[in-house]
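The other protein chains are all here in position, but one chain of the complex has been omitted.
Coming up: subunit A.
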């Protein structure tokens, strides 16, 4: 048996995920797998059956009479504040109080001996409503005067109106971009254990333990110091567990304190998908002016987002949509406006890319339209508009690390883009039922939380007297391999084998005031903090060894499990034991904050991003013009992760993001009925990609020559989100295949997702 942990730990090597053995043997514990405390009881949520209405009555007679039921909790039973709003807006109730604002909003919870009993009893409650009008769509909401959930943003540079007026060519359009359910395989779950006095401990599947801690404290009305939040791992997060688990943790915690018993809350998949936020749908109205060579001169656009009933993270999400509305292109005169619309739907939230994809795809739509208008290969238009170093983004950040020209050169060559595009054109020229499309799209993605204060992290390292190392940091493991990467950095710092390092669960007890593991920042922040902790201990060890071995500190080196001091080669464990006896402090708290970033939202100016990650993809598709079905024939990806800490893990992130992004743009469709009820709320109706949906040929490469120009952890770049936008190449290729049926050369202008239905309907429209 080959054990991952037997390999030497070094940065920049392809070491398997630290939990790989546990994953494949079923021994990796997720929250629902933890041993249950004696007397554990279960909570289950009761959800609203109305998209908007006043609650006129709640009858729990049958619920309370059900077997095993211990009680019901409503808004009135919360000891603290009925609010889990992550941004302090006080607009996100745990339980609807008096009014429900979307179909599926939690109204109450049932507590029972078993989950099955609680679930069955929850369905027996009768809630009566005085039904009010509802609006689901952002434009509908705008027209109904629903207003914003949070302050909108305008990014402006130059004079867009004048630029548009002066441009030789102009196009305007509207694009509808669908949302996306996270479909983390492990659903939301929390288990709360009551402690002494005001204390409570919570095991929860969360990307943001500190926020859970604050929310639980808030809802219980106790200080944050009374609440401990633990997370060993998540079965996927993707942004869906950045704020959305707050409610589940709070309900479990309140119930646990109320009953003095451990309480677990796990919704079923349907309730999870109904009652938790998703990627924002957008409707975007845009106008672009351009010259006859396809150079963009001015862009003006309005991004209307379906935010749901409350703000949640919609402010930052809609901001990021604008930050990425240029994708990789310089807009000389530009004005971009966000409209975070309040709607009677679940409150939308973070999802990999965080609004960025809904900005980027519009930039690519603009390029597509310019290319069709001018009869150019869209790639020519893309190249003509790429940022050059020194140019300013719409938020006035100077681009200084542009590497897309090289990425495009290499990818064009390796994918044989030009010959294949010609072959596709020739294929389509023959007519026929199956049409093809090919597109090469770039991505430029800004790295850092745009809320500057989140760009900080902590870590804690203990070395025990046997030389074993306990590593803890504020990030959470959701499959992205964060723990492995951080451990690699620490192993390298001490030059020890990875097996010496124990990566422990994330807990608010060890590293306080953490940021969400989000914005692709997990490794950038936490590995730096861990390195800082390791360096503190290492400095003490160097001082100790130099002193006791009588060598200069510069002559003390860590190498392959040993410390070398002049001529002495001492095993690491021996050094540690000796250091302990010499009373050297073998524990350190590390800390890191991203330098050089600032952002003034009021003026729309600053340097919100520490650096950019780049990438590009070429995708070719075949489309069946009789049914609208399609296949991704081939995708080639060249993606920039700087100097990769772990190429295998990074490549896995790129491939996974690609397929997830392709799902967003193809088969994943959120569909509400006219009552405002989401009808695609389980895998039977909501279709994420299968193995057979991934590109038939899938060549993914990392740009091995890239190294981050900024001082990041060992020259690496963030990887979680940027590749999510690579499959816009698939979407654009589908658009090309569809457009080929137009006798007059019209672009397809598909809305997203390009379901077979949308594809076929566009084909039928273009043929006429």
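As a convention for this text, a residue touches a chain if its C-beta (ideal position, glycine included) is under 8 Å from a C-beta of that chain, and two chains touch if they have at least 3 such contacts; residues count from 1.
In this section, contacts and distances are computed from a predicted model.
The unshown chain of the complex is recorded in UniProt as "Xanthine dehydrogenase small subunit", chosen from "Tripartite ATP-independent periplasmic transporter DctQ component", "ATP synthase subunit a", "Xanthine dehydrogenase small subunit" or "ABC-type lipoprotein export system ATPase subunit". Taking the complete complex into account, A:760 is the one of A:317, A:381, A:575 or A:760 that touches the chain left out. When the missing chain is restored to the complex, the residue among A:102, A:184 or A:558 that touches it is A:184. Taking the whole complex into account, subunit A touches the unshown chain at residues 1-2, 4, 14, 16-17, 19-30, 32-33, 35, 116, 119-120, 123, 182-187, 233-238, 268-270, 427, 430-434, 436, 478-481, 622, 624, 626-631, 633, 648-649, 651-652, 655-660, 667, 669, 671, 673, 679-680, 682-685, 687-694, 696-698, 700, 755-757, 760-761, 764.
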